[in-house]
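Here the complex is missing a single protein chain, while all its other protein chains stay put.
On to chain A.
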Amino acid sequence: MVDWQVAKLVEAHDETATARTLTFEIAGWPGHLAGQHVDVRVTAPDGYQASREYSIASGAAPAAGAAPAAGAADAMGGAGATSTSGAPGGSTLVELSVEELDDGEVSPYLVRGLELGDHLEVRGPVGGYFVWEPSQSEPVQLIAGGSGVVPLMSMLRTHGAAVAGAGPAGHPSPMRLLYSVRAPEYVFYGDELRRPAALADTSMTIDFVYTREAPSGADRSVGRLTRAELETLSLPVAGNPLTYVCGPNGFVEQIAGWLVELGHPAERVRTERFGGV
């Protein structure tokens, strides 16, 4: 494990009313896989420190200074294009999306305090199981609850880059996202997920389920995802998909349990959770 590294905030925008996406420039970043986390440490002027883990939103990146994979940049266009370097001098741009927690210590600072040009420290990447790599060829189902979409977005971006880099043959693995979210204004990466460039990747399907409030004209009434909807809106067992579920614990527990009931082998369902029972 590498030691703490300095990261400089070079771009930031509000993702929702309670979440912010921050792009850091990190010199000598060792690279990461889609779905990994990073430890973030902030230090007050008197030396007091606090650390938390956050999921990486940008697509997989090689080690700083290494040549990026063909087509890895800009696959889904515009703001999503922090998937590889693009930063000067052997540094890497790494994007995090942080939801402000009501009782948080670090998240309020990252969402409302940290300014462009400010520094903090990062260490990572961390985790190696809840990851997707372009070398995987099986169909992939992603299921997000709320801010659980962040590591799945990294996978979508990495997939988009792989599709763009694969030429006319495309990437062999279809990727489908089922995104459960309270209301339209809480959707992360809304522009990017609805952008024609993303939709042009025909191996990618994105479905939204709104639990409290739906956009006008939605063809589904609001409410929590049901087991029947899960079956309809996710890749069937017959194709032997690999399914990644990320969100609050209650959501993940319910969805993962249903997936097993629907016949998905437990070892084909990978989960990442936050919060208590």
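Keep this in mind: contacts are C-beta pairs under 8 Å (C-beta built on N, C-alpha and C of every residue); 3 or more make two chains touch, one makes a residue touch a chain; residues count from 1.
To be clear about the criterion, contacts and distances are computed from a predicted model.
Q: The complex has one chain missing from view, so what does its UniProt entry call it, picking from "Simple sugar transport system permease protein", "Na(+)/H(+) antiporter subunit B", "ABC transporter ATP-binding protein" or "Sulfite oxidase-like oxidoreductase"?
A: Of "Simple sugar transport system permease protein", "Na(+)/H(+) antiporter subunit B", "ABC transporter ATP-binding protein" or "Sulfite oxidase-like oxidoreductase", the absent chain's UniProt record names it "Sulfite oxidase-like oxidoreductase".
Q: Going by the contact rule already stated, which one of A:F130, A:F188 or A:Y210 would touch the omitted chain in the full complex?
A: Among A:F130, A:F188 or A:Y210, only A:F130 touches the chain that is not shown.
Q: Out of A:A12, A:I26, A:V42 or A:V94, point to the residue that touches the absent chain in the complete complex.
A: Of the candidates A:A12, A:I26, A:V42 or A:V94, A:V42 is in touch with the missing chain.
Q: What is the set of chain A residues that contact the non-displayed chain in the whole complex?
A: 1, 6, 42-45, 48-53, 105-106, 109, 113-115, 118-121, 126-130, 249, 253, 256-257, 259-260, 266-267, 269-277
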